[in-house]
Structure formats: structure tokens, C-alpha cells
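Pasting a structure below so you can have a look.
Removed: one protein chain of the complex. Kept in place: all other protein chains.
Up next is chain A:
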Amino acid sequence: AGGGGGAMGSAAEDGRPPAPERVLFPPTFSVSEIKNKQRRHFRFLRWKQQQRKEKLAAKKKRRKEREALGDKAPPKAIPKTIENQRVYDETTVDPNDEEVAFDEATDEFAPYFNRQTVPKILITTSDRPRGRTVRFCEQLSTVIPNSHVYYRRGLALKRIIPQCIARDFTDLIVINEDRKIPNGLVLSHLPEGPTAHFRMSSVRLRKEIKRKGKEPTEHVPEVILNNFTTRLGHSVGRMFASLFPHDPQFIGRQVATFHNQRDYIFFRFHRYIFKSEKKVGIQELGPRFTLKLRSLQKGTFDSKFGEYEWIHKRREMDTSRRKFHL
């Protein structure tokens, strides 16, 4: 068989058989076929070294060619990232799309964007919240202006909602808790608005953030919404924007960011300062968390009879690594 197998009895050698000079008829054996672990490991390391050398040599060669060509060299290749390779989503919103603009002028958030309503937010939790969740709710209410935290005493959401509407609340946030950490967020726009259910992860309270600043002040923060490209992403982005009052107070220099990357929405709250017109410093205050959209419902919260606009179906939607929905 393979030439290397001949050195069977030579345990006195340094553990590896001599490399096969010429392999005639039988196919080359791969390193993984050697049964002895030590020898196999050794072979593998040697093979790896060889690969690295070849790679380095190839790089050098390419660099030389590049320099030799000088100006005429082809431009550097752009490395492929997941964002580059993203599967084109047909619902991506074109900034000049009239249909989308029309839709947005007439959907549930139109009154907010026309400055007719002032956001008023109710933050609550699931039953019997633990300390962490309660503290998180408090911090969240300092971040979002005009928000109130109410303790939930076993009340059904369906009963809370008409009461909220009667008291002029525009949004309802329910933070679901499991095993003493908050893990879910239900954001419901009240007067007949859409309800979004998110999965919340990596929640950091203010004291767990390193190098944080002082507490967020009462100024209305600015809002940054990044990377919400598709139609679905647009509606979710508008939902977030409608939480904050329309006119930010720039004296406060606070900014709340919702950054969407690969379907994960990262929330951060910073205080910024412009050091020059090209440089800005930011300092993180406030809690941070990441959200992942699980479902978007047309009306207010109704898990049984509601009409779902979008549900995350794992089997269908998670098949491709490069496909994102927001």
C-alpha cells in the first residue's frame, strides 16, 4: 500500500515514517488516514506549515506584480462580507419610491410624523418581575421621555389596552422576563397600531457598562435608525421612531441609536460632543440591549385572533446565511 506504511517497526525513529517519494498506482493517502495520533499530528503540522509557506510566497509574488505594474495595477479586490453577499431582498425600499411614501403617509404612524400626537409610553413587565427587570424598566423609562412604568399585577393585556387608550397612551412596552432576566419585548402602538414582538438579549444595565457617563438627563434625545432597508425594516424603524418625541433637544446632546445588523437591532444610548467638525466623541450612558424581531402583528396585542403581518419561521427563513429580513 502507501509507501509510508513500511516503517512500521521503526519506533526508534522520531515517530514519523519517511515521506513517500513516488506514489504510483494507489491514490495518495490523506493525513487523516494515519491511525497513530502522534504521527498524524506531526504530519498535519508539517502540511500546515507547507500551506502557510505557499500562501506567503503567493502573497509576495502578487505584491511584486502589483508594484511592477504600478499605476496600471488592477484595483484591490474587495473582500466578501456577509453584507456584501446579502441575498437581494425584493422588498428593499428605494428612497424615491412613491408607493412606499404614500403608504407611510397613511399608515398608523402618520399622526405621529405629522406632529399630531405626542408619544406617551407605558412600560410594564410580565407577572412578578425580579429586581433586574424592574431596574431595567426604570432605566428604560429615563431613556425614553414621557414614559411611565407600571407594575403589572396579573392583569390581562387585553384589558389593559382599552384603559391605556382611554388615558391617551400612544405606545405600550411589555418586557417579558424569564429566570430573572428580561428576554422579550412587546412593543405595541396603541390606537390600533402594529404590535411587534422581539426577543431581547444581552441586556446591560447602566452599572454594568464600562466607562459610562452620568445619568441621562431629561432632554429629548435624538434618534438614529441605521440599516433598516426593507419594507419590514422600515415599518419597524418607524415604530421605534414613534417612541421618541419629534423634536429633539440638541442641548442635551443625547442620542438613542437603533442599529440593525443582520436582523439584530442593537440599541445604544450615548451622549455626544463635537470636538471639531470632523471629530465627535461619544460616551455611552444608559442601558443597552439587542433585539431580534419575532413577529409583527397588524392590530394591537392579540395572540390568538390577531392578523400577523410577519412571523419568523425558522425552517423557511433561516435556511440561508446571507438572507436577512429587516
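We take it that a residue touches a chain if its C-beta (ideal position, glycine included) is under 8 Å from a C-beta of that chain, and two chains touch if they have at least 3 such contacts; residues count from 1.
Please note the rule applied: contacts and distances are computed from a predicted model.
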Among "Transporter", "DNA-directed RNA polymerase subunit", "MAK16 protein" or "Alpha-1,3-glucosyltransferase", find the name that the UniProt record gives to the complex chain excluded from display. "MAK16 protein"
If the hidden chain were put back, which of A:Pro191, A:Gly213 or A:Gly299 would touch it? A:Gly213
Among A:Lys120, A:Arg262, A:Lys298 or A:His325, which residue is in touch with the absent chain? A:Arg262
Cross-chain touch to the chain not pictured, restricted to A:Glu54, A:Glu83 or A:Asp97, is A:Glu83
Positions on chain A where the hidden chain makes contact: 81-83, 127, 154, 156, 201-202, 211, 213-214, 217, 222, 224, 226, 250-251, 253, 255, 257, 259, 261-264, 266, 268, 270-278, 280-283, 290, 292, 314
